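Complex shown without one protein chain; remaining protein chains in place.
Should a chain be cited, it is by its letter among A, B and C, assigned in written order, with residues numbered from 1 in that chain.
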Amino acid sequence: MPKPLVLHTLAQFAAATAGRNMTRPAYAAVAVGVLTMVLLTVDPAHELAHHWVDGVLWACLAFFAFEWLVRIRHAVLSGNGPTYLMSGRGLLDAACVLAVPGAILLGAPQRTAWLLAVLWLVKVVPGVPGLRQLRRVLVLESGPLLSVLMIFLMVLFLGSVAVYFFERDVQPETFGNVPAALWWAVVTLTTTGYGDVVPITLPGRMVAAAVMICGLGVFGLWTGILATGFAAETRRDNFLKTWESVSRVPFFATLGPSAIADVTHMLRTIDLPARAMIIRKGQVGDCMYFIASGEVEVDLPGKKVRLGEGAFFGEMALLGNNLRSANITTTRLSKLLVLDLVDFRLLMARHPDLAQTIDTEARRRELENK
Amino acid sequence: MPKPLVLHTLAQFAAATAGRNMTRPAYAAVAVGVLTMVLLTVDPAHELAHHWVDGVLWACLAFFAFEWLVRIRHAVLSGNGPTYLMSGRGLLDAACVLAVPGAILLGAPQRTAWLLAVLWLVKVVPGVPGLRQLRRVLVLESGPLLSVLMIFLMVLFLGSVAVYFFERDVQPETFGNVPAALWWAVVTLTTTGYGDVVPITLPGRMVAAAVMICGLGVFGLWTGILATGFAAETRRDNFLKTWESVSRVPFFATLGPSAIADVTHMLRTIDLPARAMIIRKGQVGDCMYFIASGEVEVDLPGKKVRLGEGAFFGEMALLGNNLRSANITTTRLSKLLVLDLVDFRLLMARHPDLAQTIDTEARRRELENK
Amino acid sequence: MPKPLVLHTLAQFAAATAGRNMTRPAYAAVAVGVLTMVLLTVDPAHELAHHWVDGVLWACLAFFAFEWLVRIRHAVLSGNGPTYLMSGRGLLDAACVLAVPGAILLGAPQRTAWLLAVLWLVKVVPGVPGLRQLRRVLVLESGPLLSVLMIFLMVLFLGSVAVYFFERDVQPETFGNVPAALWWAVVTLTTTGYGDVVPITLPGRMVAAAVMICGLGVFGLWTGILATGFAAETRRDNFLKTWESVSRVPFFATLGPSAIADVTHMLRTIDLPARAMIIRKGQVGDCMYFIASGEVEVDLPGKKVRLGEGAFFGEMALLGNNLRSANITTTRLSKLLVLDLVDFRLLMARHPDLAQTIDTEARRRELENK
Partner (left out) sequence: MPKPLVLHTLAQFAAATAGRNMTRPAYAAVAVGVLTMVLLTVDPAHELAHHWVDGVLWACLAFFAFEWLVRIRHAVLSGNGPTYLMSGRGLLDAACVLAVPGAILLGAPQRTAWLLAVLWLVKVVPGVPGLRQLRRVLVLESGPLLSVLMIFLMVLFLGSVAVYFFERDVQPETFGNVPAALWWAVVTLTTTGYGDVVPITLPGRMVAAAVMICGLGVFGLWTGILATGFAAETRRDNFLKTWESVSRVPFFATLGPSAIADVTHMLRTIDLPARAMIIRKGQVGDCMYFIASGEVEVDLPGKKVRLGEGAFFGEMALLGNNLRSANITTTRLSKLLVLDLVDFRLLMARHPDLAQTIDTEARRRELENK
């Protein structure tokens, strides 16, 4: 009975498509589609295989159309059809489906119309994990970044008018008007320097040198602003992700709120799939772990011990000798809190009660293992 | 009666021009003027439309002349005419008006004289918000920046003399003298690399490689210095903007001066126009707001509640479930203090009394809304 | 009896090779081998000396083969032969030995096969001290770095399709297909700008300008992320290296654990070979030293005093006049803890008992020297 299986898979896939942003087949379709489109523009490849290649592209388009319809159906069923259609995501889904057929209907040759398949790449954007963080940095630092852009534009215009003035008589074909000089200025100020348009008079070259040095400065300011913003954002992001998890670990329950904020600054969350090796026997250890959710298995000689939510492990390598004494792997999807050696020592120094808890547990385990 | 209206508009505009640095029409005049000037240098465009285009330029010039006169009149009336005329702003206003006619009087062809209209761009500078901040960074870090410039110049001269020595016999037309080699060195050290002048002998290329790697180093130092300075300046700027507002919020009045400094470091000010949507129902909330000035409207089911200066909102999403429960918009120009989720938790941990105040208010509101 | 000597040296060398990652002869073999290989590709050099040059290469290969065999023997003897053979290091050793002969056996001309000798360079990697640190930064910041790579790829594809669309008819030989346009986009987005492929139409140039400015932005984000990660990693690394040493200095034994963490943040470890001059008489002093291990000799007028593990010196220049009063050199390999003038003052302020200990000792020494 292959038919019910197909239907079941389809239903499952439809559910995944409706709920999540990008399914694995969708990623594959984007990759295959865009690469095929790129290939299609190479003349020999086009002549050799364009029928076959066209098929692939139409299949990708069909996939995205199906995805779009599933999402519309899902939205209509849950009562917010118009919301989805008019949302950024809905409009993007629509554009990805309609752009190519639309262009063909409007009379563009088919090979040109397929160039619009590059839009499919944009579908990947919401799935990029750090993008939200980058956007926050760009928004928070928008003031200084705009100022730098302003300086950039001012140098661009002043520089290109000056170079146009000095070069127009000597090189009328390349510096014959200010828009051409602006092209030169952009190429120079970004330190790209194609070399297709180069000043040759002495004053022109002096202006060019000033523009290049300003380019370095603009670059430096830009980077400095982004670095500053990014450092703040990273701290914030890490704190938020960790705070949630810390509250679930009973070990930290005895701490007051101020100490919890303190601890949160020290910990780092990591998410691990099932069967991931966390600690390898004999390695040098420089951190310990708390289990925020999930479960791990300690591979002791003769027996296997399982540790669940709220337990900690890896502390022995930090207390005495620094070699790991057992393999430890996750048994299912787990969220761990990592405490680095540096912060382990600071924490032990500031909160002697925690130090004692860990010490007692470590000694108990050592006895047990003997 | 159109005449009084015109006069009224003119009076209003004159007042705005005298008081503020750049009015909206002034921004428009700068943009239109400079773009028209750029267009004028393109030969076909010039031939086709230079009468029309000239008219636009003269109109912009007339606008700036009018602006200058209004400001002179205003300065004279308030008794500091000479001060304004001799100030940087006054001189700039004068230059923007007089440069083009001056050049024409001195015998420059009209099309060349209009190139000086690029000066109008400089009028925009004082209106760029973050420029003051950038200037402070450049002043405070001027010592190290000058050192880097010194290293830059030293590498420039040593490199160009060395390359000149190795290349002059092989490429006499491009490396025939040290100024030509200096041009090569600037292009290389800034990593622009036009490729119009390239060493071809082995020792010449080795010097060039050293110059390029120094270029990377100079770039890195430059950026590092600016990043360091910028980080400090951003912290300072934010503190100053926020301190002012914090003192106006009665909520913080119970705190001692040390705690206020603490709180100020956590808050961030934002200015919002009237009718701006601050919180959208159903969104994930990661900050709460205090009203430093202005007013907001909470769109509760069945009624609309207005909150004025000193009130706070958005705390519910941080305390319990993290979805916003109502739309909130400003009713007029408002200044808000934003407390991020991270800092909210730190603040609650350090100042339990504040935590209680917020908690009580949140519970009261929840009861009221039921 | 030269033979026993040779055998002894060989045994010594074999032991060093088995235990350590890279011996000095191995570094020399890599350097000589790779440079010889580079030389071999220059036609005149090849014709003149390829027999001699081939001999050098075969000798280097023999050296690496010997090294590999010694390590296999060592691994087999210590019972983990297969582990070594399958480890990254074992595979690299194997590849370095087998690549060139393998290529020759597979029919590649000998001169081409020797190009694979460039693999020998990779042997140096595990010996680079800061590489582990860099890898940690790249791993910890992999999220944001991948996001930036994503943005990079997106700009790359969107930009190259757009430029291909605008330029394909005007420059069919350089922008004739999207892969060619992708080459242009990589060259532009990294701000390399060869200039071999340059857009010449107006819309093409506008897209190019946007791509260049995005290139600056990508660059800035990249640098900002790395700078942030690197700053955190440097602090951590320094703390770990120092903590170990601080615990060995009895001077700090009286401090509580919290104060030790405090002190550790202030100190910096340096390793010095025997006979290294640490302090030169008459120089301006801006730090003091604690001896974590090793020994130093103070060259006082008339006598030489030796200070061993746990002693400190250089404090006099920080307390009173700031000129060093004696030469101090190491007598053997020593590990010192450096306390900077800034941190010296902070430490003295926060821990008056330490201040008194140092003061007493300094006064005692001064009396003694009189």
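Going forward, a contact is a pair of C-beta atoms (placed from the backbone, for glycine too) under 8 Å apart; a residue touches a chain by one contact, two chains touch by 3 or more.
This is a predicted model, so every value here is computed, not measured.
Here the missing chain is touched by one residue of B:11, B:48, B:209 or B:253, and it is B:209. Annotation: of C:105, C:139 or C:186, C:186 touches the absent chain (contact as defined above). Only one of the listed residues, C:63, C:157, C:222 or C:312, touches the absent chain: C:222. Among C:65, C:213 or C:346, the one in contact with the hidden chain is C:346.
On the side of subunit C, touch with the chain left out of the figure occurs at residues 34, 37-38, 41-43, 112, 115, 118, 121-122, 124-125, 128-131, 133-134, 152, 179, 183, 186-187, 190-196, 218-219, 222-223, 225-231, 234, 286, 340-342, 345-346, 348-350, 352.
Panel shows subunit A; residues 191-195, 223-224, 227 of it touch the chain omitted from the view.
In the full complex, subunit B touches the omitted chain through residues 143-144, 146-148, 150-151, 153-154, 157-158, 161, 164-165, 176-179, 182, 188, 191-195, 198, 202, 205, 208-209, 212-213, 215-217, 219-221, 223-225, 227-228, 231, 236, 239-240, 243, 256-258, 260-261.
Here is the rule we use: only the chains that are shown with their structure count from here on.
Subunit A and subunit B touch with mostly distinct residues; of the residue numbers seen at this interface, under half occur in both copies.
For A-C, the equivalent interface among the listed pairs A-B or B-C is A-B, as over half of the contact pairs agree by residue number.
A summary of chain positions shows that the Cα centroid lying nearest the centre of all protein Cα atoms is that of chain A. Averaged C-alpha coordinates put the centre of subunit A at 28 Å from the centre of subunit B.
Between subunit B and subunit C, the centres computed from C-alpha atoms are 40 Å apart. Residues of subunit A in contact with at least two other chains: 179, 191-195, 219, 223, 225, 227-228, 231.
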